[in-house]
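The other protein chains are all here in position, but one chain of the complex has been omitted.
Up next, subunit A:
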Amino acid sequence: MQELVPHTTAIRPSPFSSLRARYFSTPLNGAVTLVCATVALWLLWSAFDWAVLHAVFGTGQREACLAAEGACWSVVSSRWRIVLFGLYPFEEQWRSGLACLVMGAVIALSCAPWFWNARRLPLLWVTGFATFYLLMRGGFFGLPVVTEQNWGGLSLTLFIFAAVCILGMPLAICFALLRRSKLPWIARTMALVIDTIRSLPLLSIMFTFAIVLPFVLPGWLTGDKLYRVIVGYALFFACYQAEIIRGGIQALPAGQEEAAMALGLGYWHRVGYIVLPQAFKNALPPTINQVVITFKETSLVTIIGFFDVMASGRAASGTAEWNFAVIEIYVFVALIFFVFVFSLSRYGAYLERRLDVGRR
């Protein structure tokens, strides 16, 4: 007679029983689940109803929009060029679009591990940035010059973001190293500078660089308003990022640097091969955080009269025909920000997995 073997699979809970165990274990839990699910479904349904079922699509459907109850996506299809390109001359907007693509490609490429190399990465960024600038500015091969005054929309936002990161990151490394200098007066001065800038609001720094500096600096040093703001913003970014990097450096066991010294490595080798790579690995989550914040805060430049993606969004709805469709434009701008910020943070999560930050 064969012995009965207990059937193991029977113990595994069926999907239904796990659902019951997790969400309906007691009458109270069941009620809470039901209420929350109803509210969530109702919210989703209303959003879907507004955004799709009762929405008006197609270009120039102003009359239909005024009559409709749902969203008016017609404003986006009629005015999307203003949101993306701002005041860039209409016939030349392909250049602005192409420049955005180039910038996007550079950002995407620099995410690939093959480019993580002290020679390839700077080369990629410098080439990408130069292409972006030349395309936007023009003035060669018969492309008409478009001055920075007329740059706008998404390409301006990307330009400011990229320029701040390119300038700010090396500056941040310098600041962090200076702050850790063995000479007290250098370390203290740097600490004072960093803390001073960190205790000022970004808006006031931008305002100072855009508006106050021209009164103070000699004319040849003033430069275009856009570049002054970028320099100010990069300084602000560098101060925060320097503290993040310093945190990453201080998390390293002292033995790492001492061992490098014992091996006879010079200062730059120690910093470049031992300290910074590990510090960056430690500081990766807050660095991604800082980059995301930097991207989002570019919209502060509207205050000093730049036509970034937020301002051009307002210009897109700010006309007699479309003044009622403000929400739709804001949703569109929010989507643009979402696409960028969400990819940035997902990329950060991928990096953390890859570098195994959690375990070390």
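The working rule: contacts are C-beta pairs under 8 Å (C-beta built on N, C-alpha and C of every residue); 3 or more make two chains touch, one makes a residue touch a chain; residues count from 1.
In this text, contacts and distances are computed from a predicted model.
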item	value
Among "Ubiquinone biosynthesis protein UbiV", "cytochrome-c oxidase", "ABC transporter substrate-binding protein" or "non-specific serine/threonine protein kinase", the UniProt name of the subunit that does not appear here	"ABC transporter substrate-binding protein"
Candidates A:F141, A:F215 or A:W268 - the one touching the absent chain	A:F215
Selected residue (touches chain absent from view) among A:R179, A:K225 or A:R246	A:K225
On subunit A, residues whose C-beta touches the chain left out of the figure	66, 78-79, 81-82, 85-90, 93, 147, 149, 152, 207, 210-212, 214-215, 225, 302-307, 311-312, 314-316, 318-321, 323-324, 326
